[in-house]
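The structure follows.
Shown here: the complex without one of its protein chains, the others still in place.
Naming follows writing order (A, B and C), and every chain is counted from residue 1.
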Amino acid sequence: MIRLGKEGGMIEIRIHGRGGQGNVVAAYVLATAAIGQGLFAQAFPAFGAERRGAPVAAFVRIAETPIRRRCQVAQPAFVIIQDETLAALPDTLAGLESEGGVMINSQRDSRALSDTFGRATYTLPATRLSLEALGRPMPNTALLAAFLTLTELLPVAGLKDALAQRFRGEVLAHNLALVCQVADATPRGIWKELVHAASA
Amino acid sequence: MTPQTLHDLRMAQPRFQGLEAGHRACQGCGQALAARLTLEESGPDVVVANATGCLEVFTTAWPDSAWRVPWLHSLFANTGAVAAGMEAALKMQGRDIKVLAFAGDGGTFDIGFQALSGMLERGHNVLFICYDNEAYMNTGVQRSSSTPHAAATTTSPAGVARMGKRHLKKDILSIIAAHHIPYAATASVAYPADLRKKVRRGIEVEGPSFLQIHSPCPLGWGHGSELSIEVARLAVQSGMFPLIELEQGALVGAMPIRQIRPVADYLKLQGRFKHLFADDALAREELAHLQALADQNIEDYALKAETADPLDTEGVDTVRRGGLRST
Amino acid sequence: MPVMTPGAFAYPATALAFKTGSWRTMRPLYQPRPAPCHSGCPAGENPCDYLAQVAEEDFQAAWETLVATNPLPAITGRVCDHPCESACNRGRFDAAIAIHNVERLLGDEAIRAGWGYPLPPLVPDAPKAVVVGAGPAGLSCAYHLRRLGVQATLMERLPVAGGTLRMALPGYRLPREVLDAEIERLLAAGINFLPNTALGREVSVAELRQEYDTVFLGPGRQRPRPWDVDGRTPSDLHPALTLLQEWVAFGTMPEIRSAVIVGGGNSAVDMARVLARAGARVHLVTHDALPGPDVTREAAMKAAPRDIRQAQEEGVILHTEHGVHRLILRGEKVVGVELVRMKKLARDNGRFDIVQFEGTETVLHVDQVIPAVGQEVEPEGMENLLGEQHFFPVDKVGRLAGQAGLFVGGDAREGAWGTVSGAVGDGRRAAAVIHAHLLGEFHDEPEQELQVIGIAELNLHYFEQAPRAEEPLLPPENRVGSAEIAGGLATEQVIAEANRCFSCGNCMACDNCWTLCPDQAVLKTREFAADGSHYRIDYDYCKGCGLCAHECPVGYIAMVSESS
Partner (left out) sequence: MRQALEGSQAIARAVALCRPQVVAAYPITPQTHIVEHIAKLVADDKFHCELVSVESEFSAASVVLGAACAGSRAYTASASQGILLMSEVLFNISGLRVPLVLTCANRAVSAPLSIWNDQQDSMAVRDAGWIQIYCADNQEAVDATIQAFRIAERCELPVMVCVDGFTLTHTLEPLELPDQELVDGFLPPYHFSRALDPLAPLSIGTLVAPEYFTEARHLHHAALLAAEKEIVAAARDWAAACGREQAPLVRVDGPADAKIGILTLGSVFGTLLDARDQFPGLPVKLMHLRCFRPFPVEALRAACAGLHDLIVLERAIAPGADGIVGAEMRSALADTDSPPRIHNFAAGLGGRDVPLAIYPRLLEAIKKPHPRMSAIDLRPELLPADSPVRQEAAP
């Protein structure tokens, strides 16, 4: 596990998705993973009255010291986008730090999208992977696995523990398998310095 | 006999006086009588939830209480829910105590209806008793949805342009029946033996039961205090207030009437219907309307006694030497 | 001073401290009222009392209640014309209670079971009184004196007691064994009976008055009234009473093919029936009308309706509101009578005049005319008491005017009922006064009578229609000799009748007041109810609403003003 930039440093992540895609679950799982590793974390949805299908967002804060603030995340270090079609929406990249990173569920090539977004970008065909592994289009687990592998913010084992707290049986097994599959296929630690910078 | 021993005599009465003397009900109050008869049958192992209304006001003027049973008055509209809470608690405590809920027609038909419906729907083991005096008597005789058609109240007065209440008495029992509860019935203070029998039944069934007791109000109905039973009796004998029983929402019994009385006999004893006896076409029409409503009851519930039923409106309270009554 | 509690909770039944009695302007009172049957009974019975006991199937208690007023129930249960039943409120609801049948059954049951009168022992120095005449009045007077602890001596002119009961009542109405049983029981109840002792023969009134402080005379009416038509009478005239007494005593009757009986009383009807049964063609002619709902007591035949009906069944031809206008004689024998329509009409002065209607004359061909126009007192031994009168004028308790300690009752007094129960009543009333006299306790203030309770004062809602039990009657063709005609009722029928009783003005412990009081002001108790009810009203709480009075089925509760 990497150290954050400074004492009391904090990483803020925003997850974009569509209602019903498990967006809040993704945030909760990520925070739970961090807490499981002895860190402090916060996860909460962008409170809205939106219904299934509408664009939604959720936030995660991770730090080494207790998190006291209760405001929303205005300037995330990372944005995780669960649905490529959301990328075009103005809110999706709003406030993203210039040296922040974009993790997006997409078939396309990372480099191409990096240019579009003007940020370090990593694409993952998470919908296809989840359909293969889970039989359902639930991209969040794959995206989190890739994100943690890139940043090494937390060990992938922490993610597995968090999933184990929330899921049972076959669903859990398939998710864990997917996590391993993605983690193995993702370059390790190439976003470490992004984390360091953002939390400094 | 000294007052002391008279008090001893009171303490030694061969019945349970769950509602004691000293309450402040009007002379000839039907509701006070109905409540005592109810508790006489239920005995002491009950808890009572009482809606705001005359009964609550005249029985518990602090520091006095006329009750001999555990009793709680919360509000006007929430009696069904308060009773449900009591029942839930007693169930969790594993105690076999029946919960009784008392409310007037306001607390049952109108403001208290939602809480009542919820309690019935959730199947709480509560006997809900409505003391139906057909108007908001506690606040000075304003019309309720239980007020009979054409009755005059302070908010449905009779005048040149109006013949009292323009709307019909709400058929609460049919609404209750739609909840398909184990037992629901109507009773009248004029038939105490029948009333007690129905209270007993309501207490014995597991789950929600409902009893609507026709309870004359001399003040609100405008009759002499000595006539409360007479008036209630005529309501039944004229078909204006059928005495019926329902199980799981289905009609299982109706008390037959041996000699059906004209509705006018019932109405003419009461000031609230005085305007119907004016020499006036509209009055005659409304009088006929009320008769038609009674006739419809008699038809709907087959109230006309073909034979001398032991529990018909004459037989049920035929007096016997030594107080024996057919039940 | 109360101390405020958390949430202002209150302790149970503390409202008893709040006395709502102060709200009351009218006060309910338990008040026994005379039932019509009670006030209607010449003997003074209160049927409600014993009907209640019969309803509880305690027959002996019921009989003892009954004989506290009337010692001869088996007799009166048969021969009385029971005005109690005519007065019965139930008669205006469905049908009157068959009180006479209840009375009769109790009487017969007592005879069968050999019950004795409940009597106090006679103290050695008990006061003494003498009764003359062992007819119903004398028997009753002697019995009641004995009940009251007086040593009664009963004198009778004849060798046997019974008077008219024995002399003139046919067995088909009153079987001998019933008569004998009740009279024997009565005489055996510690009464000193002296048969064959006649006034003016063995003893004089003066002697009696010397020996006793009080004397009761019950001589009855033993002498037929003289009868003629325009001063003419047939030579072979037989008064009905004489013929009847012979028939009752020896079963003999002169040969008569057809007759006119004149009169409307019991002896006229009995005479007619006896002749009719013997095969004669019998006409009964009377000024009186047939008894009926709209016929006054004065205008109606004195005979009991039941007997009149039976006489008709037995072939007697009635000519009511007719009189004999003329006797058709051949020589001194009657060959026919001319009848004329008549009517008793009330005059402004309230008295009745008999008016004949000219042009309504008709003729009957008969070989006998038998007057049964009533009897008068046989004055023998009482001449100087009677003077010119035919009856004794007495006050309402039977005291003979101007004759201290001398009482007269039964048929011998002026304005007598002319019935057995009337005589029994006279005897009882006189005995009470005599007893009071002997103790020097008689006070002559009139006790104010409570008003008899009418049907309007009952709450009929609480009673169900129920048919009256009718006793079986011997069919006319079987009515021979002394065979009793009325069959009486079975025990269960009598219990049913008792249960039909409205108990007018008498608490029946129905619990209505206790059950329906909205203020718990009525307390149920047997031992502490001094007023004859089974309840006490707690006036600390009674608000005076009047429900109990209105709902009392028997009119036992009166509402009286608090201010008065």
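Operating definition for what follows: a contact is a pair of C-beta atoms (placed from the backbone, for glycine too) under 8 Å apart; a residue touches a chain by one contact, two chains touch by 3 or more.
Note that the structure is predicted; figures quoted are calculated from it, not measured.
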Among the chains present in the display, which ones are touched by the chain that isn't there?
A, B, C
Using the touch definition up top, pick the residue from B:122, B:162, B:180 or B:320 that touches the left-out chain.
B:122
From the listed residues B:9, B:75 or B:282, report the one that touches the chain absent from this view.
B:75
Of the residues in chain B, which ones touch the absent chain?
44-47, 49-50, 56-57, 59-63, 65, 67-75, 77-78, 80-93, 97, 114-115, 117-118, 121-122
Spell out, residue by residue, where the missing chain touches chain A.
27-28, 31-32, 35-36, 40-45, 47, 49, 67-72, 74, 162, 165
In the full complex, which bits of chain C touch the chain not displayed? Write them out.
2, 4, 6-12
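In this section, only the chains that are shown with their structure count from here on.
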Can you name the chains that touch chain A as well as chain C?
none
Can you figure out the chain closest to the middle, judged by Cα centres?
B
Taking the mean of the C-alpha atoms as each chain's centre, how many Å separate chain B from chain C?
50
If you average the CA atoms of chain A and of chain B, how far apart do the two points sit, in angstrom?
66
Where in chain A do residues touch at least two different other chains?
none
Could you pull out which chain B residues touch chain C in their complex?
1, 3, 5-6, 9-10, 13-14, 17, 19-25, 27-30, 32-33, 36-37, 59-69, 189, 192, 218, 224-230, 233, 308, 314-315, 317-323, 325
If you look only at chain C, which of its residues touch chain B in the complex?
2, 5, 8, 10-20, 23, 52, 55-56, 461-464, 499, 503, 508-512, 514-521, 523-525, 528, 536, 538, 540-541, 543-547, 549-551, 553, 559
